[in-house]
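A single protein chain has been omitted from the complex, and every remaining protein chain is retained in its original position.
Labels for the chains are A and B, by order of writing; each one numbers its residues from 1.
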Amino acid sequence: MGVDRIETKQTIATGAKPWVDQAEAPFIRISNLTKNFGDFIAVDNVSLDIYRQELFCLLGGSGCGKSTLLRMLAGFETPSSGRIEIDGQDMASIPAYERPTNMMFQSYALFPHMSVEKNVAYGLVRDGVAKAEIAERVAEMLTLVQLDGFAKRKPGQLSGGQRQRVALARSLIKRPKLLLLDEPLGALDKKLREETQFELVNIQESLGVTFIVVTHDQEEAMTLSSRIGVMDRGEIVQVGEPHAIYEYPQSRFVADFIGSVNIFEGRVTEDAENFVRLHSQEGGCDIHVAHGVSCTENQKMWLAVRPEKFSLSKEQPAGKYNFVTGTVDEIAYLGNLSVYRILLASGKNVRATRSNRDRHDAEAAPGWGDTVYLAWDDTAGVVLTQ
Amino acid sequence: MKKKPWFLSIAAVLGFTFLYAPIVSLIVFSFNESKLVTVWSGFSTKWYGKLLEDPQILGAAWISLKIAFVSASLALVFGTLAALVLTRFGRFFGKNLLGGMVTAPLVMPEVITGLSLLLLFVAMESAFGWPAGRGLLTIIIAHTTFCMAYVAIVVQSRLVDMDESLEEAALDLGAKPARVFFDVTLPVIAPALISGWLLSFTLSLDDLVIASFVSGPGASTLPMVIFSKVRLGVSPDINALATIIIVIVALGVAIASTQMKPARDS
Partner (left out) sequence: MTGAQAAPPLTKTLKFIGAHGRALVIGVPMWWLIVFFLIPFAVVAKISFSEAVIARPPYTSLIEWTGEGAMLLKLNFSNYAYLIEDSLYILAYWSSIKVAFFSTVATLIVAYPMAYYIARAPERRRNVLLMLIILPFWTSFLLRVYAWIGILKGNGIVNNILLSLGITSEPIVMLQTNFAVYVGIVYTYLPFMILPLFTNLVKLDNDLLEASSDLGARPMATFFKITLPLSIPGMIAGSMLVFIPVIGEFVIPALLGGPDTLMIGKVLWSEFFSNRDWPVASAVAIVMLVLLVIPIMLLRNAQAASAEGSS
């Protein structure tokens, strides 16, 4: 394996979180970065710190500016304003071909007239590395991505998954300080994508290279990343670890974009130090939240509840603060779980999932048209003020 | 990546100058007073007057226009059929042959095409008595043959670009193949048909070599007359003729591009 050649600094150990440590200096520092194309603002005043050996995902829908941000890091786009620093060095005057970054393109951008070997060697040849060393490093890299024996093939003779690995090998061979990956798994089918996700994480961990991955696939982002930056309309709306993004979204956009969510609108009826009580017209209920929120009486707020946080039953739950009632409108059986669409009296649809833990619970499971109760803990929901 | 190297821009400017300088010089010296084409001696339009009084040139121009109109129209029909057959008819016996015959006239040296057609006409005449003698008819046949290759190429590339599911959708909705062609295919490829016809028309108007071979007495086309004059040296009335042709072409292109724009946008 070629791993030992690359100076393996200590990888981000499980639990080590440089972004929490105030003393840690960020490896990549993006400050007030803006890019506009004419009137269109693609990236809007983004500031972001990324640390050594992170696998950072930029997540967002199409046109949210994530690719433009990546291209500015690579040096293909010139920022309209703002600053990019990599390892303490300002990138403004450094052309793409001199940056300590490499990129893996969404299209892979493999040179069709060169063999796999030539493609992978290209970066080293440009740097004038000695022939023997090139051969050795190419061989190592091909082993790392499990492509020994394909060295002489042309890209046109490879499968999609193989091409993806050639692209990865080619972008890693120069041992970049930072690897930029634009939808690295986007062109693969679902099954291959899931396998490759873990491979990618393994390679990243063993080489200790900092990765920035652009993706629109939230599942991919959750699986891969140490942290996620969610982007919307050119801005980064939230940065955090996957579970934080999922469990503590800071806005309705993030809550809605990552996974599925039910949002109840309500007004504060009781504002105490360690709990709040909302009244929700939509839910037709009072909601108890077991922590304090800085708010004022009668303020409009939203409570976001993930579908799996509900417990679904045909009988009225006892001893719970929060529940709504409605009728089953639609059931989708997915095997591992069933997704219910419940119609509330207010006309609002609520999504709830019920895991199929018991093979023989057809009797207990609510059916179409049943009146059901959806209950959730007073800590299960997230209060959103924006 | 965005900025272009300076030498590219310089090369482009020089290239376009190279393309247009001769044309500009033709136009400028058509208004020259003196018979010496390249020495400026004052503005005059007398060469235009002289040109319009030259019965030989006017007669040849009329013959050329007739030939070009008929050849372009025939070439349009045959060339479109060839393109359609090559792109939409799947496999059939002789497809490669047809493909080869469609592209070969594009590069075939004109002397060979001209000679071979003349020899064919002569052989046919002595075998079946048709075509009797040579003239307009033989020039039209010759021009149709090489122009249809151009039409076929232009239409073919348009058909290849066209989304075939449009035609499939029409078939699916119950249109018979011929209906589909007239309702769906034809409107989509119309711009290619127009440019194919125009291309054929100008190629026919322009051809000297093939026409010289297959023409007979009394059928001198405009290029044949120009060539015999030009061989004797430059003369300002040829400049005037060139200017008229250039103006007509430029106008035609301007009209075509303004007319075609909305069609392309929609």
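Please note the rule applied: a residue touches a chain if its C-beta (ideal position, glycine included) is under 8 Å from a C-beta of that chain, and two chains touch if they have at least 3 such contacts.
All figures in this text were calculated on a predicted structure; none of them were measured in a lab.
Engineer: Give me the visible chains that the unshown chain touches, in label order.
Structural biologist: Across the whole assembly, the hidden chain touches A, B.
Engineer: Based on the whole complex, identify which of A:Gly38, A:Gly88 or A:Pro112 touches the chain you can't see.
Structural biologist: Checking the options A:Gly38, A:Gly88 or A:Pro112, the one contacting the hidden chain is A:Pro112.
Engineer: Per the definition of touch given earlier, which of B:Leu137, B:Ala170, B:Ala219 or B:Leu241 contacts the omitted chain?
Structural biologist: Final answer for the missing-chain contact: B:Leu241.
Engineer: Given the full complex, what residues of chain B touch the hidden partner chain?
Structural biologist: Spelled out for chain B, the touching residues are 1, 4-5, 7-9, 11-12, 15-16, 18-23, 25-26, 29, 36-39, 78-79, 81-82, 84-85, 89, 92, 94, 97-98, 100-113, 115-117, 119-120, 122-123, 126, 141-142, 144-145, 148, 152, 176-178, 198, 202, 205-206, 208-209, 212-213, 223, 226-227, 230-231, 233-234, 238-239, 241-242, 245-246, 249-250, 252-253, 257.
Engineer: Just checking the interface: what residues of chain A touch the absent partner chain?
Structural biologist: Within chain A, the residues that touch the unshown chain are 74-76, 95-99, 101-103, 105-107, 109, 111-113, 122-123, 126-127, 170-171, 174.
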